[in-house]
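The structure that follows is given in the form of structure tokens.
Here the complex is missing one protein chain, while the rest keep their positions.
Coming up: subunit A.
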Amino acid sequence: MNTPILLGGEHRSGTTLLSIVLDSHPALDVGPELDFAEPTNLGTLVIQTCRLLREGDPRVLGPGTDTNDPAYYDVAHFVKQCERYGVPPATLSGLVEQQIAEDGRDIVALRDRCRLLERIGQFKMAMTGKLTWGIKLQRKIQDVDRYAQIFPGSRFIHIIRDGRDVAASHLRTVPDWGYRSIDDTAYKWANLIEAARLRAPAPRYHEIRYEDLVSEPEKACRALCDFLEIPFASQMLQHHLVDHTLHAHDWSHPSSEATKNPLSDAPVGRFRHDLTAEQITAFEDIASGTLRTLGYAV
């Protein structure tokens, strides 16, 4: 396996923004999330779905990455996510066929799924000429130990945002798919952070606060580059001026539009006006310990 950069964090924590910032670095090819564990398999089913997408079959189409036929949702979602990463269905299908032919088995086991990711990453590096590939693990960052074992040498970046702002974003910005209760957000936010911190292989794990990324971007990006052992690149501070494959094929990615804008700290502390006093108290009842540990005032 190569040494990919694997990003993660709670939904609505700035994971997409971070991936775009990193992708702006001339040495890095960092894509959005790939939900590789959810489809029944990443082999024959992906090949079939790629074909259906190319044929415009309505079963695999819908708003964004949604599908008219729910049975195809997971796999079509993955195929469309790959296209966001700059790997169109025809290419993806070829990569999958190649792996099945080499292994003589379908792509079901987690290690085989990760080998396909590796293949996709290698393809992207060959296409872009960049030196390192990366994707978003999103919430799978809580299983950082598992992926550290599968991808020896990989590096993990965990972006953490004040959980109360995360809750505000879920409830106000993405009410159609986000967490719908304060309690649920608080439990999941706190547990994800705790799990990642406990299981991370220290030298290969880096945390960044969303608030630091948007308030002091140069300092935060220099720290990222130090961790990745690459020179700092000023393009990271101008991510909105750099082309990204996500924006070319965004399949209605919920953060695509926002990441076309320059970095801004305007969303920091939004919970103070987006949540009620009762909601803030409810969140803090559950997660005050984690908030304090991370330096957020309670």
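The rule is simple: a residue touches a chain if its C-beta (ideal position, glycine included) is under 8 Å from a C-beta of that chain, and two chains touch if they have at least 3 such contacts; residues count from 1.
Please note the rule applied: contacts and distances are computed from a predicted model.
Participant: UniProt name of the unshown chain, from "Aminotransferase", "MaoC family dehydratase", "Protein translocase subunit SecD" or "Aspartate carbamoyltransferase"?
Facilitator: "Aminotransferase"
Participant: In the complete assembly, which of A:95, A:195 or A:233 touches the absent chain?
Facilitator: A:195
Participant: Of the residues listed, A:71, A:109 or A:248, which one is in contact with the missing chain?
Facilitator: Hidden-chain contact among the options goes to A:109.
Participant: Contacts of subunit A with the missing chain: which residues?
Facilitator: 108-110, 142-143, 145-146, 179-181, 183-184, 187, 190-191, 194-195, 198-199, 278, 282, 285-286, 288-289
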